[in-house]
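One protein chain omitted, others in place.
Right, chain A next:
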Amino acid sequence: MKFIKNKSGFLDRTKGANELIDLRKTISNHKRWDLLFMITGIIALMIAILTFIALFAQMLIDGMPRLSWDFFTSFPSRRPESAGILSAWVGTTLVMLVTAVSAVPLGVGAGVYLEEYAPKNLFTEIIEINVTNLAGVPSIIYGLLALGLFVYQLGFGQSILAAGMALALLILPVVIVATREAIRSIPIAIREGAYALGATKWQTVSDHLLPYSSAGILTGIIIGLARAIGETAPIITIGALTFIAFLPPSPVTNEFPFISFEWLTAPFTVMPIQMFNWVSRPEEAFQLNAAAAGLVLVVMTLTMNGLAIYLRYRMRKNIKW
């Protein structure tokens, strides 16, 4: 036990008082570590936030002057001042349409099956392990699959259909996991109530479980689509052209039957590809275009993610089983 001088400069007479002072010192030492770590934590968080702000500011400064109505309504061009993103955003919209139409029913169906129907056996476990593994496969691998399977084997070519389906495969695990989590959070009493009234399994699922979990499923779908919008690698891999100065055929026609599916097989470009194309050019003027396209892309994904976060927040607040 070491002796410590008290405030008045005398050595403490009692052992107890010494211990108390010692203890206080130890505690304040430890509290200092607390504070130190707290500051480190805030700094780490700040680094992440500042990076985001720098990224956004950089694009805003570079890209804002290029953003105008013309930018959205003109085709890409060899002259940077007159280049626009018309074919890119139309392409993105159409590709997302294909992605949503193919990934949502399959993902929700798989989620419902795994959560409500699947017996507990080895095969179900294999499916579950597969879903988690698929979520970890790098996106470019999906591009290779789409290149070999959709583009060449099935003969879709470098089309909107091939790209949309590649992205659908990519976001399938996201939709499945979101569906499962949303359905899992519904209490068992709801199911028992439905069965007690004579509902079959499918009636229970379609009339009760799906409507009650729709907000959660929707959140998953939005997050998945937001991810798909920004994916570049798989679309590059299927060999999508980067210079497209025309629009795919319109899905709505003047003649009977008024709907045409010709656009599915049309060549296309999407927002991230357009941006990548501009970034990789040496001229600075094109990089300003890239900044503008990036700004549009980031606003799109942030809006979608923000919507998903808001939905989840509201859901957590409103639903109390």
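As a convention for this text, contacts are C-beta pairs under 8 Å (C-beta built on N, C-alpha and C of every residue); 3 or more make two chains touch, one makes a residue touch a chain; residues count from 1.
The rule is simple: contacts and distances are computed from a predicted model.
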- Item | "SUMF1/EgtB/PvdO family nonheme iron enzyme", "Phosphate transport system permease protein", "Phosphatidate cytidylyltransferase" or "NH(3)-dependent NAD(+) synthetase" - which is the UniProt name of the missing chain | "Phosphate transport system permease protein"
- Query: Where the complex has a chain not shown, which of A:I47, A:M64, A:V101 or A:A285 is the residue touching it?
  - Reply: A:I47
- Message: Given that one chain is not shown, which residue among A:S68, A:T93 or A:N130 touches it?
- Response: A:N130
- Query: Hey, which of A:I21, A:L67, A:L97 or A:L149 is the one touching the hidden chain?
  - Reply: A:L149
- Task: Could you list which residues of chain A touch the chain missing from the display?
- Result: 27, 30-31, 33-34, 36-38, 40-42, 44-45, 47-49, 51-52, 54-55, 58-59, 62, 105-107, 109-110, 112-114, 117-119, 126-127, 129-134, 136-145, 147-149, 152, 169, 172-173, 176, 192, 195-196, 198, 200-202, 223, 226-227, 229-233, 236-239, 242, 272, 275-276, 279-280, 287, 290-291, 294, 297-298, 301-302, 304-306, 309, 313
